[in-house]
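Every protein chain but one is kept in place in this view of the complex.
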């Protein structure tokens, strides 16, 4: 049952066919994340506009289904969002994983919220939490680089 | 009971009034022993004659009743003995402490044997064995210095 | 838990040795373990064991959690600022070696001075001696006075612009003196000198607040805190853990390993190489709980009462000389008996079931200073009571009888 919550259809889909893989055009900020425990890596690329809106985002990296799905969903959802909104989404997501709170932000559609929520199954698997969060922390670093 | 075997009259006597303390006259060989566990020290002095007979022997040192008595008895018994006899007595004594064998050497009087045997109570007290044997090992080193 | 019936929590104190009850007065050497600690180790091996931090299976998760929970407990117990400041070592000796090696490598140059005291245990001298040999550092010893104390002024006198480390014991394992750590730290701070505190005897017996003490490093032996053997703790301020190089190298303490280069993660991971003392650390969590259940204030008060009772009673014995009379003291009583060597005392006491320690207690500098190669030492722990002191005194009388004194 828990296992099914972890490996939901949507995760398996994003894990197998991750969106936004590669370097996005004319990126102007990037950051790398690394998990020494398993050797997984992620590299986030952003193109941030002059109003600090995230015009494009993508990633490169190797990893498990959870980490690929997480990076894929992350880049998909934040693309086009304003700096502040992006920050809030990241904060909300990390809180959800850590403290089991709900995603509250208004600027997401219900579908997007459901997609994000699909990653919350990882809470039952402490050793896998980092797989789900690494891309988000790295994204945050890249975003800060453009503050 | 065992305690009484360790602290026999004869040991207490030698411990309190050790014989041959100080440097013997015209010593021509000496050696130092040290027990790092307790900090006890012994310094053996010998005057060995031209036929390799132990003309005189003495010691300096601080230590417990057992170690003082042991050095006292040792220097007392070996004084005047030939090199080979001295070696044999030392070997016999160390064997007695280690392997519970008896003192067999002929060149000792019954009284001397009894005196030596009085140190064998230490066998029941493994942490104290070194107190009884250190002077003997050191004596051996000093003797070898004159081989 | 009431401190007056704490003895029953220690299985070994229910044992008889050659028909005599065990009077254990050697806790400064190593303390006995309560049932809860022993059982925790067994349970861990029987139900929860796995290597930590490396595998993703459930057992590994549980074991890792139990292990890291202990780190949190220790952090809280010491009032450290963050868990990164708590490093598990194999004993306090290793904790001090870690600092001497990592700090020394980076910060000690030829001619730099390390300031110790004449009261230090070999564990807080030999590692610095290595730096003397390797780097040409100079070691200075602050004087210990007639009472067996170290005065902060005697430390002050020795500080120069070359002083790069002050490393002092919290509580002397021979005289029982409690050193004025806060004053020493305040002094050191004005000169920007880091302070390491050898807390082996402090941690089991004194209330601890590393932030209030203000020291840079604090070394602990868990086996003296009623915990398992094989574990020590180094508290190190984050300021230091951030910049000190790793000590031992191996699995678990790396970030990325390539043929040409290696990078390291943050503390505590950086300082914990290889498979750790998993079961021992987990077991130690019960030691902390045990101490907290009784309350360190209650422990101090109790031990103080027993120690004072012991000193008074021993003083009434004309042949006994107590070594050191520090004003501020812990539960350690070292003594000599005129005409009986400490090893003979210990052997005879042992025959009466009274376990004490005799020797230089790994403090040869101090013993050389007082001109005595060995002393006898009774050290009092959580489980000792006045009866134990009475037995000690009786056994001492027996010594005198045997030696006809």
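Going in written order, the chains are labelled A, B and C, and every chain counts its residues from 1.
Note that in this section a residue touches a chain if its C-beta (ideal position, glycine included) is under 8 Å from a C-beta of that chain, and two chains touch if they have at least 3 such contacts.
Note that this is a predicted model, so its numbers are computed, not measured.
A.B. asks: The complex has one chain that is not drawn here; which of the drawn chains does it touch?
C.D. replies: Result for the missing chain's touching partners among shown chains: A, B, C.
A.B. asks: Among C:64, C:201 or C:277, single out the residue that touches the unshown chain.
C.D. replies: Among C:64, C:201 or C:277, only C:277 touches the chain that is not shown.
A.B. asks: Of C:111, C:136 or C:250, which one is in contact with the hidden chain?
C.D. replies: Residue touching the absent chain, from the options given: C:250.
A.B. asks: Taking the full complex into account, find the residue in C:97, C:241, C:307 or C:384 that is in contact with the omitted chain.
C.D. replies: Touching the chain that is not displayed is residue C:97.
A.B. asks: Considering the entire assembly, which residues of chain C contact the chain that has been omitted?
C.D. replies: Against the left-out chain, chain C lists 11-12, 15, 17-18, 22, 24, 26, 29-30, 32-33, 37-39, 41-42, 45-51, 54-60, 90-94, 96-97, 100, 105, 121-123, 125-127, 129-130, 134, 139, 141, 221, 223, 228-232, 248-254, 256-259, 262, 273-280, 343, 346-347, 349-350, 354-359, 362, 364-365, 368.
A.B. asks: Identify the residues of chain A touching the omitted chain, counting contacts across the whole complex.
C.D. replies: So the residues of chain A touching the missing chain come out as 2-3, 6-7, 12, 16, 37-41, 62-66, 125, 127-128, 131.
A.B. asks: Suppose we count only contacts with the excluded chain; which residues of chain B make the list?
C.D. replies: 34, 36-37, 125-128
In the analysis below, only the chains that are shown with their structure count from here on.
A.B. asks: Taking the mean of the C-alpha atoms as each chain's centre, how many Å separate chain B from chain C?
C.D. replies: 39
A.B. asks: Going through chain A residue by residue, note those that touch at least 2 other chains and give them in order.
C.D. replies: None at all.
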